[in-house]
Every structure is written in C-alpha cells, then in structure tokens.
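The structure under discussion is supplied below as structure tokens; questions concerning it will follow.
Note that this complex is displayed minus one protein chain, with the remaining chains in position.
The letters A and B name the chains in turn, as written, and every chain counts its residues from 1.
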Amino acid sequence: MRTWAALSPALLLVAVLFGGAVVLAVGRSLGVQGVGAGDGPSLHAYRELVRDPGFVRSLGLTLYVAVVSTTLSVVLGIAAALLLRRLGAGRRFATTVFQLNLPVPHVIGAVAILALVGQSGLLSRLAAQTGLLDQPAAFPAITFDPWAIGVLLQYLWKEVPFVGIVALAILSASGDELEEAARTLGASAWQRLRHVTLPLLLPGVLGAAVIVFAFTFGTFEVPLLLGPSSPTVLPVLAHRRYTDIDLAARPEAMAISAVITVVVVLVVLVGSAATRRSIRADAP
Amino acid sequence: MTDIQLRGLTRTFGDVVALDDLHLDVAGGSITALLGPSGCGKTTALKLVAGLLRPTTGRVRFGDRDVTDVRAERRGAVMVFQDHRLFPSLSAGDNVAFGLRMRGVARRERRRAASDALAQVGLTGLQARRPAELSAGQRQRVALARALVLEPEVLLLDEPLANLDAHLRSGMRELILSLQRARSLTTVVVTHDQEEAVVLAEDIALLFDGRLHQHGAPRTFFERPATARTARFFGSRNLIPGQRHGDHVETPLGRLYVPDGAPGGAAVWLLVRPERLTVARTDSDHPRVTGRVVSSTYLGTRTRAEVEVAGVRLTIDASDDALADAGPGTSLTVALPPSALWTVPRDADLTAQGGSTAATAVGGAHTTVSGPAGSDRATAGGGSGQG
Partner (left out) sequence: MSALHRAPGTEVADAADAGARGRGRGPRWVVLAVTAMLAVLLLPFVPLVLASFAEAYFYPQVLPDDWSTRAWRVVLDPDGATWAALRDTVLIAGSVALISLLVALPAGRVLGTRRFRGKRIVELTLLTPVLVPAIAVAIGLHVALLRLGLAGGMPGVILVHLVPATPYVVLLTAGVFANAELELEQQARSLGASWWQAQRHVTWRLLAPGLAVAGLFGFLVSWGQYVLTLVVGGGRVVTLPILLFATASGGDTAITAATALFHALPALVLLVVTARVLGSGAMTTLGGAR
C-alpha cells in the first residue's frame, strides 16, 4: 500500500495532465463539447480529414520525414559508435564532443542549420566566394523544400549522436569480448559485425529508434522553421487549424493531434514488443 | 598433432611489459598450463598464441608454420574464455555451429555436427536453449563444444574452471581431459590455481611478472622447486633458513642430510613438506626433532598442527591419532624423513625482508600464493631453474 502511496503524486500528475489532455482532445475531435461541429459525438472531423487531400499529403510527408530520419539516424549512429570505439587515446574527449548536441534545444538546432544550409547561409556564402554561384537563389533550396531536406539534416544532427551514444554504451558495457570469441572461431571482420555486433546492439538501438521516430513524427518547431509550408507536417497542420480564425476547424485540429498520438503510440507498442523480444533473447 | 613454439615473445602495453621474452615449446598433443598469479602475463601469452594480440617482438610457430602474422580468425587456434562468451541471441546449438557457419558449412551439416558436439559434452537435447536458460556449468560445456566442433589445431583454454562452483569443477576437468586425449589436441590452459594446473597439465610453465620462472612436469614444482617463490606459490608452509655444507644443511632444527637441492650459494631455505612429516615412532631411524604444539586444527581427513621447535614453527599434516590427540602445549616429537626435505637458494633480499630467523620461518608459513612481489624479484630474475 505504501508503494502506491509513494507513486501516487507522480501518477496523479501524469494521469490528470497528460491523460486529461488526451481525453479532452479525443473528446473534442469526436464533437463532444464541440464548438460548432454539430451536437453529440460524431466522426465528422475525421471524415473531413480523410476527405481533405491536404491532410493526406501532410500525413505522407510526416511519415516520410520520420521514417527517413529514423532510418538514417540508426545507420549513421551505429557507424559513428563503431568508429568512436576504434579510437584509442582521446576517445573520452571525442565522445564528449560527440554528444555536445544532445542537450541543445531543437529551436537552436533549427536556427543553426538554417544559418548553415539556408540559401544565404554559410555554405552558400562559401560557394559564392569560390565563384560557384552568384546569388543566394542559385544555392540549392534545401530549406523550406518539398523534400524537407533541411528538416532531415536538423534531425540527423541531433539524433545521430543520440543513437550513437546508446550504441556506444552497449558496446562499452559488453567490451570486445564476444567479437574476440567470434574471431577465434574464425569469423572475419564483416562476419563479426553481421553476426555478433549488430545482434548485440539490436535491443538498445531499437528502443532508441522508437524514441527517434516518436520525436521526428511529432515535432513542431523544426519543420515550422525549416520545412515546407504546403503540405506541411501534421503537428504544424494541427497548430494551424487550431489557431484558425474559423473555430469550426478546431475539432479537426484535435483529430489531427489524435492521429499523431495514435501513430506514435502504435509505433511505441510495436517497438517495445520487438525490443522486449530481443531483450528476452539476451537476458542474463 | 601440431606443436607450438614460442620464440622470444614480448608484449608491452604502453610502458608496461606484460610479457617479457617468453620461450616455450608445447609438444603436439600435450597439455601445457600457463600458471601464475593475476597480472603475471599468462593471459597475454594465451592471446598472443590465439592471435588476439600482436606481439611487440617474437614469433609464434604452429608446427612448421610461422603464424605470427596470421589473423586470429585464420590461425586455427580456438580459444575458450573464462566467462564462456556465448552469443546471447543464439541458441546453444547455433552457438556451437557458429564457427562452421562462418566457414560456410551447410545448415544441415552444421546442425548435425553441433548436436554431436553437444552430446560429447553431455548436453544432448539442449540445442534449442538460450545461454540465459543454461546453468554456469552447461554454458562452459557449450563453449567447449563450440571450440571442439571446429577440430582446431590448437585449443586454448583461459581459466576454464574458474567460474564454476567447486562441485562442478571435477566433472569439467574430467571432460576436458577425456576430450583432449581422445583427439590428441595440442592444448594450452591458463590458470592461477596450481592444483588445477597439476591435475590438468602434463607440463607447467610458471610465470611471474611477465617472465617464465620455472617450466617442467607438475611433480617437480612440488618436489623440486627451483626457488622459494615457486615453493611458496605451490603452498609450501615450512621455509627454514639454513647454511649448506656439502650434502648437509645447518638449520635451527639441527644438521640435516639433504643431498640434492637447487644449486646456489651457501645460504639456503630448507623446505620441509608438511604431509611428509610424521609423529616419530621409537623404531623410526629418521632424524627427529621435539617441540611444543602451538595449535592444532582438525581438517577431516587429517590434522594440521603447528609445532614450535628451536624458535621455528613447523607445520605438520598427518592422519595420525597421536597428532589428533596432541593438544596445544603438549610436547611432540616429529620425524623428518629425507623425502620431506629440499633446499632452494636463499637471497640476501629475502632474508632482509623476513627479519629475524624465527620470524622468517613463521612468515614463510603464512605466505601462500604471492609473496611481496618486489622483494622476490631477485629470485625470479635467476631465470628458469631446472626443468
């Protein structure tokens, strides 16, 4: 009983605030206490969404951004960890610099990426100085672009170190031991990576990938500052509808945020089931 | 049957010399133990043989093949690690089949080979288990099967018994011996435990501070140790200072006839092996000394008593009712048969460390595994005694 008493403040806070938010959003999206979307519960807002090509394209863009940035973060993060591990002296220092971006708020990252790869950013200036181009507009548009490359760059800038640090922690905890064993059993470098190191990293990196996906699917400020405006990603779309002068758009905003939540929760559930399965395989 | 020749193997880590100029031959089909306290360089030596480390200088030869520059995965030496190192995400069967899979052996064939190998280590039917579902002893057996299934030229065992409970050790020991003998596998086993080395190996290489200290058959280490350090490492309890005069040694116990013993100066340690001492009978013609029992411990199969004779503490181990009945304070006469006696050179350093004569003897009795390393180094520097 004392266990639950000790937990209750934290659980209560989460249940009231977070649970409240979810219940209210879903409720409103269904027209309960709606502000003009008809009387009584209805799926009106969702029907509107499904019919809206803007929403569908937006959902596609958001999924594309999240999947691509998650995949690349995982691949590059693992590569970075393997690279850092091979470093002898100075590894500690390099690891510290490597994680410098982790605690930096995303808004700053977005501003910095814009200053680097925006059309009048540092790279564009360097290109102009070397005579490669004569005006900002000649620099390839990789911010506010339909492929959201600026957004992807910002996510990678932040998430590659995250996945890398997770992988590095796993590698350090297990040491070279299993790779050594594999070597004496005749495994080549590639075979060791494929059959020993990657399976070892799988559970932890899978967990990290779920976090990266949840984040890149739901972030608002980065695509707002760097991303395309039409279509835009779901969080920005939700905010746009929510702050629309037409209050009738509000249930739709709620429905969009419900969709975001459902997608993230699904990915979390699938991811944590997969993680648990791979953890069970190597539980001590 | 591939023999192993190590020629001048040296390996440094930064400023630390982990292994210093090791020369060693391991006969084809035999088991050699690399023995020594932790940090003596034995595991470094094993990894150099396995190819997991590259020597700073020196060569490794398997038979007539110089493998110094051959990568570990192509060397044909398989290592079994102390902590088993099974791949956690693979089943026991897949762990055993791992090496065959790396070689590109077809699935069916490697399955069959793996289940055969598991059967040989007494784990029939456990192919599907994950390492997490196996006991410590079973994991070690899987690791052994994983190595043997590859039919390696050379088998390297790193402390194969250290992680096992006492009751599992003898079974594992028997298993290693029987499998090794059946295949005549050239085997090197690393251990810090002299008992394990004695039971497993035909040849023991004792390492201290990165150097080979003594090399030979197990019996020599007990019966004819080259140095006091070897003797102490092998559990000698009675080291008594003496002066050698020809075949005799002058000690606080009296003048004793000890014809052999390690060569050296006049200053020697007289080693008295506790289990060869007996309570003196009147009809015995061995030399005898009389002292007072200081303490007596019943050890089940025998009794260990400490007897103070002429300022020297002498430990005696015997299964003898007379000893069991001799309580502290009683007087006891001990026979010193010639087979109990041996001498090793005594260094000035070692005497200085010990202080007074009696204290040295007592100190010797308490030193078990590793004496103060620094003061013993002079002895170790004397090289690899008789073999």
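Convention: contacts are C-beta pairs under 8 Å (C-beta built on N, C-alpha and C of every residue); 3 or more make two chains touch, one makes a residue touch a chain.
Every value quoted in this text rests on a predicted model; they were computed, and no experiment measured them.
A.B. asks: Out of A:Leu59, A:Ile78, A:Ile165 or A:Val196, which touches the unshown chain?
C.D. replies: Among A:Leu59, A:Ile78, A:Ile165 or A:Val196, only A:Ile165 touches the chain that is not shown.
A.B. asks: Return the single residue from A:Val97, A:Ala189 or A:Val270 that touches the missing chain.
C.D. replies: A:Val97
A.B. asks: Could you tell which one of A:Gly31, A:Gly186 or A:Pro203 touches the chain left off the display?
C.D. replies: Of all options in A:Gly31, A:Gly186 or A:Pro203, contact with the hidden chain holds for A:Pro203.
A.B. asks: Residues on chain A that touch the omitted chain in the whole complex?
C.D. replies: 3, 5-7, 9-11, 13-15, 17-18, 20-25, 28, 80, 83-92, 94-116, 120-122, 124-126, 128-129, 136, 157, 159-162, 165-166, 168-169, 171-173, 175-176, 203-204, 206-208, 210-211, 214-215, 217-221, 225, 235, 238-239, 242, 253-254, 257-258, 260-261, 264-265, 268, 271-272, 275, 279
Just so it is clear, only the chains that are shown with their structure count from here on.
A.B. asks: Determine the centre-to-centre distance between chain A and chain B, using the mean Cα coordinates as centres, and give it in whole Å.
C.D. replies: 57
A.B. asks: Taking the complex as given, what residues does chain A use to touch chain B?
C.D. replies: Answer in residue numbers: 177-178, 180-188, 191, 195-196, 199-200, 202, 278, 281-284.
A.B. asks: Residue numbers of chain B touching chain A in their complex, please.
C.D. replies: Residues of chain B touching chain A: 50-52, 71-74, 77-79, 81, 83, 85, 87-90, 98-99, 101-103, 130, 132, 146-147, 150, 156.
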